[in-house]
Every structure is written in structure tokens, then in C-alpha cells.
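Removed from the display is one protein chain of the complex; every other protein chain stays in position.
Showing chain A:
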Amino acid sequence: MTEHVALVTGAAAGLGRGIALALAAAGSTVVVTARRLAAGAEVADEIAARGGTAWATTCDVTSAESVRAAIEATAARFGRLDAVVHNATSRRSGEPVDLEHADPALWREHADVSLTGSFTVARAAYPLLRATEGALLLLTSPAGMRGSANLSFYAGVKGAQRGFVKALAREWGPTGVRVNGLAPLAVTPALAGAFEADPTMEGRIADKVPMRRVGDPETDIGAPAVFLCGPASRYVTGQTLIVNGGRDTFL
């Protein structure tokens, strides 16, 4: 891609890192954002070592101020923004929730990153995305469509992002800015740790996937994310692309 600047939130590890690497490999200049600059810089260095272009800056998506600053810094440095990937999710996303008795403060933690975070990221990026007729991509989850008995708060905020994507796609359609979702399944450091602790877990998950394996952030999720960020998807908006080996076929 020529002249394509993409910003990824929560990009220091897991899917954020995989998507950042894939975007850079496809020719994007990648703004790697993370709460800790050093963690983002490691991914930026990794991209540079592979011959790509990347720059790291801090962004805590729970702070509207921090989001605005990261986007302003991107504008100042590169003069444009073509795609924003909101990938960050609460650190407590995988923690089972006692729905009936859970503290509202826990809901806040989920909502701050995914619900409010989607709003503040979209609002801050809008003027720049409008100038490039760019793309906003939210990482959502099949949990937001199916619901989840134990990860109910996670399912709630991932559902939130689906409503958000559809409504905003219709709102921004006339401007040429596209808004989509991507619902992945991939091994991240946390999941890899869980697989190590429980050697049967990976197989149990894979058994429910027609393709019989759990995806890889860079090679399996990266390319569809690049597609949704770039000109190849120029007529696609308001959609959720489920990238999980066929695990969910209901859409």
C-alpha cells in the first residue's frame, strides 16, 4: 500500500501485535500504540527489523485525553491517518464474572476500554479518517453475538461494539469512511499460557472449529484485518468479519 498510515490500540502483544506486523508487511506505516511506551517500541523495532515502517506512542484508551494526544501526534508526524484498529480489551476480559453479584466497578473496567473507548477513538480519529476516506476497524468477538454464561460482561461490551459498528457505518457512509468489525479466534500470550497449564484445552477449543485449529494472530487474523483497513475493502462497511476457522456460521 502506498501512503497508508494505520494506528493500532493495545498493539504491544497478542492480536494487536499480529495486526500491526501484518499491516507493516503490507506496506502501511504503523503507529503502534500501547499503555507502556517501551512495550509498543519493542513491536515498532520488530517491524523496523523486518524492513517495515513503524512508530510507537502511548495511548490509554480509557482516557479521552490520551486518545486525542496519540492521534494528534500521528497527524503531526505523518500528516495523515488512513486506518484505526481499536484492538485493546480490558485485562480482565477472560475473567469469569458472577453476573448477578458482580461489582458495577468491574462493568466499568470492561466498558471503559471497549464501549467508551470505541467512542473516544472514533470521535478523535474522525477528522483525519474523513480526509483520507479511511477505515475504522473494531476487534469484537463471537461472544458479543452468542452471549456468554461466564464472560457476560465481556460479551456485553463486545455486543456493544457490534451495535456501534452498524450504526456508525450508516452514519459515516456518505463521507466514505468505513466502519467494520472483526471477530477472531487466535492464540495470544494469555491463551498460550492457559494451554500450557491445561494441555487438553487447545484440543477442546479446536474440536469446535471446523478447521480444527486455533488461529495465529499474524498469519491468520492479520490478512483479513489488512483487508478491512485498506482500499481492497472500499465497498465494505457495517460488517463483522468472523475469522475463526468456521466456528460460527450464523451471520
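By definition in this document, a contact is a pair of C-beta atoms (placed from the backbone, for glycine too) under 8 Å apart; a residue touches a chain by one contact, two chains touch by 3 or more; residues count from 1.
As a working rule, contacts and distances are computed from a predicted model.
Considering only "Xylose transport system permease protein XylH", "Cytochrome c oxidase subunit 1", "SCP2 domain-containing protein" or "3-oxoacyl-ACP reductase", the record for the omitted chain gives "3-oxoacyl-ACP reductase", by its UniProt protein name.
When the omitted chain is restored, the residue from A:81, A:113, A:160 or A:205 that touches it is A:160.
Checked against the full complex, the one of A:170, A:212 or A:234 touching the unshown chain is A:170. Seen across the whole complex, the unshown chain contacts chain A at 64, 99-102, 104, 107, 111, 115-116, 118-120, 122-123, 126-127, 143-153, 155-171, 173, 238, 251.
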